[in-house]
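A single protein chain has been omitted from the complex, and every remaining protein chain is retained in its original position.
Letters A, B and C mark the chains as written, and numbering starts fresh at 1 in each.
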Amino acid sequence: MQTNQLTKRVVLPALLIALNVVIARFFIIPVPMTHGNINLCDAGIFVAALLYGRRTGLIVGGLSGFLLDLISGYSQYMVFSLVVHGLEGFIVGWIGYQASRKIQISALFIGGLIVIAGYFLTDTLLYSLTPGLVGIPTNALQVLAGAVVALPLTIKLRQPLKL
Amino acid sequence: HRLDPRSKLLLSFYYIGIIFLANNWQTYLVLFLFTILAVRLSEIKMSFFIRGVRPLIWLILFTVLLQVFFTRGGTTYWSWGPIVLSQFGIVNGIYIFMRFVLIIFMSTLLTLTTPPLSLADAIEAILKPLRVVHFPVYEVALMLSIALRFVPTLMDETEKIMNAQRARGVDFGEGNLFQQMRAVVPLLIPLFVSSFNRAEDLATAMEARGYQGGEGRSKYRVLVWHAIDSWSVVGFAILTVILIWLRA
Amino acid sequence: MTKIIEVEHLNFRYPQTEGRPALNDVNLTIEQGEWVAIIGHNGSGKSTLAKSLDGLLPLTPDSGTIRVAGITLSEDNVWNIRRQIGMVFQNPDNQFVGATVEDDVAFGLENIGLPREEMLTRVHAALKRVRMLEFADREPARLSGGQKQRVAIAGIIALQPQIIILDESTSMLDPTGRIEVLETVRELKEQANLTVISITHDIDEAANANRIIILDDGEIKESGTPAEIFQYGERLIELGLDVPYAERLKAALRRQNLVVPQQYLTEEGLVDWLWTLHSKM
Partner (left out) sequence: MDITFKDVDYTYQAGTPFESQALHDINLTIADHSFTAIIGHTGSGKSTLVQHLNALLKPTSGTVTIGERKITPETNNKHLKPLRQKVGMVFQFPESQLFEETVAKDIAFGPMNFGMSAEDAAKKAAEMLNLVGLPADLLERSPFDLSGGQMRRVAIAGVLAMTPEVLVLDEPTAGLDPAGRREIMGMVTQLHEKQHLTVILITHHMEDVASYADHVVVMEHGTIAKVGKPSDVFQDVAWLQERQLGVPETTEFAARLQKQGFHFDRLPLTEVELAAALLPQLPRE
């Protein structure tokens, strides 16, 4: 008899995207002088990618980045975020899914680099080199915060999510 | 406002593309006038657009100042060590300022006039051709629409769990960055668990209602392409031609 | 009377669980147009039974047979069976798919590929019947629990099924919402000769049924009319139901050494009995 695995492949990423949007909108830590703030959306992407692998990482990363930018009024970044966060989720999931702790940490490191590099290129392309450079520390802080939150979460979530 | 979400989305992206065409004062002026026209047509108050610029104001000023003081060329008005106030510098500073403002205005316009939900429809329509290469267009659109439907639900839930943990002595938004991040763990775990449980329930409910994947489904929502959409496309085409003609 | 549901020797055990099976040799027949309430304490297998009828469990061929409207449930015709059955689940939020009320009602219709014109009329009609028409463009976040469950019901009747299963659909609602939903189901059942299966802990909901089935540890323990089952008094608590008020008052009077009738009385009946007694004074 059919089980709902197929439907869940649509629904679970959808819920994780929603959660990510909520997390990013709720936990905003103001940082002076730059884009204004950092948020925790990378934590959600990391958790999705590490717990469910590259497919979910790609979808959750790309679409939550895309939606968040529209909702928060940064729609000039929408397409770029789709690519950058999608790639971030995909790579982290690819390297870190069901891997050892050490490998997961390096996955998050690479994922973080993708975000930093991605937004550096985006800002440089859209405006000029200066905003690109200014964004680097903010984005670094944001992915670092994301990684620091995501790691304990992935350990603690295994039991309740029955993974 | 009245535009079809498909044209709004595509034209906004296109706009960001043609901003790169601007490279002298004539082209920037044309783009500026065009943007102001678009803003006027949207009937949204100017203050909303100014508000969109405000969080970025320091970054903009910083960038502009760097451009102004570190660009050489043309007449030099003033200099002090490596810092130069030159004709090119001032012109470049104005251009970069214009670019920021134009992009932010257009992005604010898209955000304010596009309900996120219509976005899911627009994306489904725009990506439809990709079905040929087996890209799951319906699934992506469904994911977006389910995600949007659950954002308010999870917002409420976040608030509720936050209150429950505050009542148990957690301080949110206090202390240093590390303490703040520790405080979110008791909140994020229940949220992930709840999202997961909701996904289980929702998947079951959807199958009970006959969902068996994107194929063979019909659509309740339809997008209507009006004459105004066609006119907007024509407008953008004319703009492109003018820009190319005026380019230095 | 036509038999609309026939279950024979149904067995089921959740994968990766030990101990007792969730369903143990369940045999059950339900007539068309019947309202059957299934009660039992938590973990007695009620929801499992409901889900199995709709083909929502990974059943194996040796699990027994389920026939719905004459169709034997199998991998190939599970989707036909689901068209005959509409299910309303417990949590109103977790079954709302569409971003607005009308989108949600249309979801099931989209799944069967109904043409859009037909959808428009059916969505309209269904919303009207659950009195949610003026909420058609509302988002679920702005609705009460009872209203969300009514939208869920609209989504079901739009598909014109023969059977509605209420899987603890009122347990998360406040009293007003509970009344709203039960009234709606009662009306629809009358109009369309639906068969209703309601899984519940609510005594008022159970009282609506023609027949109550008691499930315990995955087995059907008893089956009878509400009047028969309600006589159990205090024992009903462990079966997951409250004690009906008339029974509670009878017990209190009995403790005052008054001789009370043994058989089940409705509240109406109890008033009459007390009045007759009073008149003899």
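One rule holds for everything that comes next: a residue touches a chain if its C-beta (ideal position, glycine included) is under 8 Å from a C-beta of that chain, and two chains touch if they have at least 3 such contacts.
Just so it is clear, the structure is predicted and the values come from calculations on it, not from any experiment.
Enquirer: Over the full complex, note down every shown chain the hidden chain is touching.
Expert: Hidden chain contacts in the full assembly come out as A, B, C.
Enquirer: Return the single residue from B:T35, B:S86, B:Q180 or B:S194 that touches the missing chain.
Expert: Among B:T35, B:S86, B:Q180 or B:S194, only B:S194 touches the chain that is not shown.
Enquirer: One chain isn't shown here. Among C:D25, C:E134 or C:D174, which residue touches it?
Expert: Per the contact definition at the top, the residue touching the missing chain is C:D174.
Enquirer: Pick from B:I161, B:L177, B:I228 or B:I242: which residue touches the chain that isn't shown?
Expert: Per the contact definition at the top, the residue touching the missing chain is B:I161.
Enquirer: Give me the chain A residues in contact with the hidden chain, please.
Expert: 156, 159-160
Enquirer: Write the list of chain B residues that the hidden chain touches.
Expert: 157, 160-161, 163-171, 174, 185-187, 189-190, 193-194
Enquirer: Extract the touching residues of chain C with respect to the undisplayed chain.
Expert: Looking at chain C, the ones touching the missing chain are residues 41-43, 90, 144-145, 171-172, 174-176, 201, 236-238, 240-242, 245, 248-249, 251-253, 255-256, 258-259, 267, 271, 274-275, 277-278, 280-281.
In this text, only the chains that are shown with their structure count from here on.
Enquirer: State, to the nearest whole Å, the distance from the C-alpha centre of chain A to the C-alpha centre of chain B.
Expert: Chain A and chain B have C-alpha centres separated by 17 Å.
Enquirer: Quick one: chain A and chain C, Cα centre-to-centre, how many Å?
Expert: 42
Enquirer: Residues of chain B touching 2+ other chains?
Expert: Within chain B, residues 146, 148-149, 153, 198, 202, 204, 206-207, 211-212 contact more than one other chain.
Enquirer: Counting only residues that touch at least 2 other chains, which ones in chain A make the list?
Expert: 2, 4
Enquirer: Which residues of chain B touch chain C in their complex?
Expert: For chain B paired with chain C, touching residues are 117, 120, 145-146, 148-149, 152-153, 156, 197-198, 201-202, 204-212, 216-222.
Enquirer: With touch defined as at the start, can you tell me which chain C residues reach chain B in the complex?
Expert: Where chain C meets chain B, its residues are 51, 54, 56, 79, 82-83, 85-87, 89, 91, 93-100, 102-103, 106-116, 119, 123, 139-141, 155-156, 159.
Enquirer: With touch defined as at the start, can you tell me which chain B residues reach chain A in the complex?
Expert: 12-13, 16, 52, 55-56, 58-59, 62-63, 66-67, 96, 99-100, 103-104, 106-108, 110-112, 114, 116, 119, 139-140, 142-144, 146-151, 153-155, 158, 177-178, 180-181, 184-185, 188-189, 191-193, 195-196, 198-200, 202-204, 206-207, 211-213
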